[in-house]
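Only a single protein chain was left out; the remaining protein chains are all shown in position.
First chain written, first letter: the chains are A and B, and each begins at residue 1.
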């Protein structure tokens, strides 16, 4: 009995002794791969879900409004932007190019930062329209229509964290992709086009 | 070109020489130990002196470059500006990744030379080998700083007229003291580590190394405690909302080595006095420094999202990862291979004994370390495994730590009065039940009396704080009765003060998390706002400025009833070079409460958004930390350690 037990015990102690080394080696391997991963990149919850319901006004014209259903029927890109957004200035010319050369339908969702009724701050809509016209005439206008979400409710439902952000939405209103940051040639070719071209 | 234009080159040269000394230190005396050649072993302390002098010169050159606005050095151009106040120019020397690694090396050479000077009574081979291991660690960091993070790199031939300024978050008195102290603590763990490695190599696995390394461990933990305390206080005053601990990876990086180090020195007590847990203590000595290195890697490699990570660079990350793999992997392997040579623990102890309580201390400290380690790394592992992004933060850590803290504080109270080998549960129960009941009543009375609220967390932490304090004081008086006040050993004083320090932090932390009153208001000049019995009166908005910022300061008078309590200046600063807005909170410091005011934005009608806080007992957090650090320092002054130097002088004379 004792003779059977002794080597067994030694083996066990060998494993226990080397356990920290093994554990540490695993951590090092994980760290090595983590070094080349972007810690900020994470999958969006929205992908695969339907576009949320909403009822929001047109950016330019009083009285005109849009809902989820009014947008459906053909695939489109939903682009979140604002005149305050610096990256958008780099993105607008490329989006305009997409619209002109490939006929991509792009819906703008205007992100206003000022409006805050609880704090007694109301957005100056005529001023926004003026700024928008100026900016789009300068950098290009890729938008089929532009929606204004002053209360930022749809923006919250869409899990927007800032601007620009772009969603690929199919004809049935399903969100296929949620891209954070600029859309440029690289992003289009690597990330968006493979999905878009299958629609 | 005048001579002072070459200062950065001189710094570089000194750095290279320091590397040379460290390289020599890690090879030559080691060979001397192997051959048992005393004259060669004698070289080690001299090489350490050379390393220290060269590192100090190099660091001095970096400080000089910052002080004289030498923007031809990339590091200076990116982290300073001619308009930066002078004290922050100096502090900016360690504000960047490169500079902070050089600071790390300066601290390392301070420990090396400190050890070389105060270790003459040790056996020659042990002493030399410890220095050699310290040399091995140094070599890795010198190579890193020279190859991958050189702070003296030039922008020449084209250099900017002015620099980009130091990150405004770092422009705080905390920046001057916190990093040097913290690094002193991090690096301090390399001394017990080297002792453990030397003991493993020499096969001298008795308890003597425990005795020799204990004062160094105490000093290292003391620095680490001060560093963490200063960091917490800095976050409180600089972030603008009065948070003092967020479980951010950068905080966890400092907390893990602290936890292991505290476990280590409690375990060292048992090893030194009773010859138990030898292999476990060796393991802890290796682990404490390993966690220091791990923390550095986490903060500098960018593998983890943290509020104050240094610039992320995979190449640098790989270098530190290599260093990590070599130092930690190597020492753990050495440990696994040599540990069988430890004599089997024959000393016996009962389930109720001082030994067991020290083991319980170790168990809870290491469990806490596991919680922090897993909590910090798990989001990364989870995502790498393709399971999606998750966050592990305050609510998780608060929950698990409260589970650990209750049994821990309970055991901490009883442990110092326990007997070695075997104690009697009956005796312990009889002599402590009254203290326990009194503590519960005190805690209840404290919380209910002051706040009138049934708050479980606050009551438990207050009661446990009282429990630890009462038992510690009783223990002190008992010892005084037995030995007389003058004869109480310094180590005993250290323990009492350290434990009371923990009790103060525990009670303060429990109260501060539970009782913070907060109100966000819109105020015009002249407005008065009430918050938990205090009236905040906005007297004026003043213009504030310094060489590199301009801003507004809200002058707020605080009254309690009609009695003026204090005057607070809370600022909103605009740093002109970096074009960033910073909130510089105003605080009226008090023994039982802080009044904390943070200034928001101005509204169209001229009023200001102001956030007011009354934070109860928040000072106690840091007071406790300082007490712990003081206790540790007092323990180092114990006769046991002093006697040796006394003998040394005799011998010299």
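In this section, a contact is a pair of C-beta atoms (placed from the backbone, for glycine too) under 8 Å apart; a residue touches a chain by one contact, two chains touch by 3 or more.
We adopt the following convention: contacts and distances are computed from a predicted model.
Between "phosphoenolpyruvate--glycerone phosphotransferase", "Cytochrome c-type biogenesis protein", "Carbon-monoxide dehydrogenase small subunit" or "ABC transporter permease", choose the name on the UniProt record of the chain that's been left out.
Looking only at the record, the undisplayed chain corresponds to "Cytochrome c-type biogenesis protein".
Sort through B:74, B:359, B:577 or B:628 and give me the one touching the missing partner chain.
Reading the full complex, the residue touching the unseen chain is B:359.
In the complete assembly, which of B:17, B:396 or B:574 touches the absent chain?
Missing-chain contact among the listed residues: B:396.
Out of B:350, B:406, B:433 or B:589, point to the residue that touches the absent chain in the complete complex.
That would be B:350, which touches the missing chain.
One chain isn't shown here. Among B:204, B:382, B:490 or B:555, which residue touches it?
Only one listed residue reaches the unshown chain, and that is B:382.
Mind listing the chain B residues that contact the chain we can't see here?
208, 211, 239, 241, 243, 246, 248-249, 273-274, 305-307, 309, 348-351, 353, 356, 359-360, 363-364, 366-368, 370-371, 374-375, 378, 382, 385, 387-396, 399-400, 404, 419-422, 518-524, 526-530, 609, 640, 643-644, 647
Footprint of the hidden chain on chain A, which residues?
Interface residues of chain A facing the absent chain: 42-46, 113, 116, 118-119, 152, 155-162.
The rule is short, and it goes like this: only the chains that are shown with their structure count from here on.
With chain centres taken as the means of their Cα atoms, state the distance from chain A to chain B in Å.
That pair's centroid distance is 39 Å.
Could you pull out which chain B residues touch chain A in their complex?
Those residues of chain B that touch chain A are 283, 297, 301-305, 314, 317-318, 321, 324-325, 328-329, 332-333, 335-336, 339-340, 377, 380-381, 383-384, 388-389, 603-604.
Considering only the defined contacts, which chain A positions touch chain B in the complex?
Touch list, chain A to chain B: 13, 17-18, 20-21, 24-25, 27-28, 30-37, 39-40, 42-43, 119-121.
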